[in-house]
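Removed: one protein chain of the complex. Kept in place: all other protein chains.
Chain lettering (A and B) follows the sequence in which the chains are written, and residue indices restart at 1 in each chain.
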Amino acid sequence: MNTKTLLRNALLLAVLAIPLLPFAGDYLLHVLTLIMVYMVLAMGLNVVPGLCGMLDLGFVGFYGVGAYTCGLLTMNYELSLWLILPIAALNGAVWGILRGAPTLRLTGDYFAIVTFGFSELVVLFLTNEIWLTRGPLGLPGIAPASIDLSWLSKAINPEWDWYWEFIGEKPYFYMAFVMVVGVFFMMRRIEDSRIGRAWFAIREDDLAAASAGIDVQIYKVIAYAVSAAIGAVAGSFLARWTMFLSPDMFKFWESFLVLCMIVLGGLGNMTGALLGSVVLIAMGELLREILPRLGMPAETRFIVYGLIMVLIMRFKPSGFLPKIADAALHNPIIVELRRSLKAKGVV
Amino acid sequence: MLEQQLINGLTLGVIYALIAVGYSMVYGVIELINFAHGEIYMFGAFFCATFITAFGLPFFPAMALAMICCACLGVLLDIFAYRPLRRAPRLAPLITAIGMSIFLQNLAMIVWGSRPKPFPQEALPAFFHETALTFSGVQLSWLQLFIFSLTIVLMIGLNLVITRTKTGTAMRALAQNQRAAALMGINVNRIISFTFMIGSSLGAVAGILVSVFYNTMYPTMGYNAGVKAFAAAVLGGIGSVPGAMLGGIVLGVAEALGAGYVSSLYRDGVAYAVLIAVILFRPTGLFGKAVRQKA
Partner (left out) sequence: MNASAPLLKVDGVSKQFGGLMALSEVSFEVLPGRITGLIGPNGAGKTTLFNCIAGVYTPTKGRLLFDAADGARRTNGFKPERMTALGIARTFQNIRLFSQLTVLDNVRIGRHCRTSQGLFGAIFRTAAQVAEERRIVDEAMRWLSFVGLEGKAFFQSSALSYGDQRRLEIARALATGPRLLLLDEPAAGMNPQETASLVGLIHAIMKEGVTVVLIEHDMKLVMSICEHLVVLDHGMKIAEGGPRDIRENPQVIEAYLGRGAAHA
């Protein structure tokens, strides 16, 4: 185990230990969980502009689809979150494909505009289809998440009742943590695979990608589906965590915020997506505290966001971790290859 | 009252057209979707109202001054935010534009507060809200008549500038091929500034007219209007000035009809539907050049 892995594992353990600390109140855990939700979103969005090079301005649409899928299934059918997650992911993927298929030939600005329009239509739908979504009133009182293993425990011992309801921030914190680690792990593996390489090839040069034998359209559709599914998973979590949804939560601003995160971190870099989420959410919370003390309304923190984006584009346009396809370098096959090349003295 | 709806739709349509022209011209010369254009429109309204209330100016001078201020704002926006990124990858100026839009919107909130405000009616000519014409049950107020005539005058003026002046010719040259234009001795940055100036001052007029028409203005008003005007620009064929004018009018009427016949709830959805449909099925719009395909 080298120092880098050691450091990473230490960091993971430290994060896991946070809820056990005496000063870790609900507010801190809430903010950390929020950061993790955005981490998942950022990793999901990253697939399209980061790995495939297609600017997506409407990612929040899938977040909304996932959230409302979960909220409605919970309220109307009382389904367990664990059952809802795959359904929501699937529903997200379907919408990703429905949005992606007609726009396959579009690139650049055209694609960006259509994605933007799509997410605004999602918000309009959520606002206006009151019979389904209760419209602007939103969905209050969504049941919290729970783990129900009573069927198992009862089978072992009728006295036992393995049923936990998620109360307070702690369980959600841990669940979000598992989600982030899971998605990160999954995305790094996809990135370092035949599919990930095909995406990078499309991002770099789609004609050259086609000439190298990649069916550009199919791989774009896969990217849209994967990206949207991850967005929908984050949405499902949000629904059961905040226990309230309204169309306002899925406005364009959110898409831009998530886009900022991955641009700040470095488009196409999964670690960068994580970094971007931490920086922007933490900064938002700090500003929310600081600005009122300076006599400004807390909402004006957005002015800082706007300014930061402008400055980053000006002075650090490829973000803080600009390296792409770096997961491949940690693949055992590649590590082994490097070692043998070094041994042979060719490098 | 379908006819009345139509007239109202037409009123809004010409205003969309005024904003759309700004999007289209800027896209024509630097191929950038200037997201912050909606905020310039909003600033127009607030500037004008501020000049009336704070400095006691009458309506028309206040409007002229607001136009000048917005023209400066547009030029500054280009110089400080967009010009340094002329050679950057396309994502950079686009994100910068969205960033500037958010910045300006929140700046307005800090300066003027986030609540909707009425337009200072006392400065307006009293007859504005009186009915000017009535035909077959449709009422047309003096204000609407004023909006129509002002817009038409501005559009004709703009067309003259673009087609008859040296600067206009340079603008069109730039839209065709920036490098060739530069080689022909055209001062590219000056022409781009000029484009922002014209687009922004027209946007300011639109903002003022809308806030007078609805008697309200608020810092986020630029978002919806911006999207609609942008849809209008795409509908007309982005980059084409007459296209943007026509696109605005068509969109305004389509919204009125959509609200009347389909569902008033989806009034705002018309713009998005038009936007997506045009891009998918007729990317060049009614008459214009295609948006650049390669990012």
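Keep in mind that, in the parts below, a contact is a pair of C-beta atoms (placed from the backbone, for glycine too) under 8 Å apart; a residue touches a chain by one contact, two chains touch by 3 or more.
Everything quoted here is computed from the prediction, not taken from an experiment.
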item: Missing chain: touched chains present in the view; value: A
item: Among A:210, A:243, A:283 or A:308, residue touching the chain not depicted; value: A:210
item: Hidden partner chain, touching residue among A:137, A:186, A:298 or A:311; value: A:186
item: Of A:24, A:75, A:181 or A:195, the residue in touch with the unshown chain; value: A:195
item: Residues belonging to chain A that touch the chain removed from view; value: 186, 189-190, 192-198, 200-201, 204-205, 207-216, 222, 226, 324-325, 328-329, 331, 333-334, 337-338, 341, 346-347
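Assume only the chains that are shown with their structure count from here on.
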item: Inter-centroid spacing, chain B versus chain A (mean Cα positions, whole Å); value: 35
item: Residues of chain A touching chain B in the complex; value: 49, 53-55, 102-103, 106-110, 112-114, 117-118, 120-121, 124, 127-128, 252-253, 256, 259-260, 263, 267, 296-297, 299-300, 302-303, 305-310, 313-314, 317
item: Interface residues, chain B side, partner chain A - complex; value: 31, 33, 81, 84-85, 88-96, 98-107, 109-110, 114, 223, 227, 230, 234, 263, 265-266, 268-269, 272-273, 275-276, 279-280, 283, 291-295
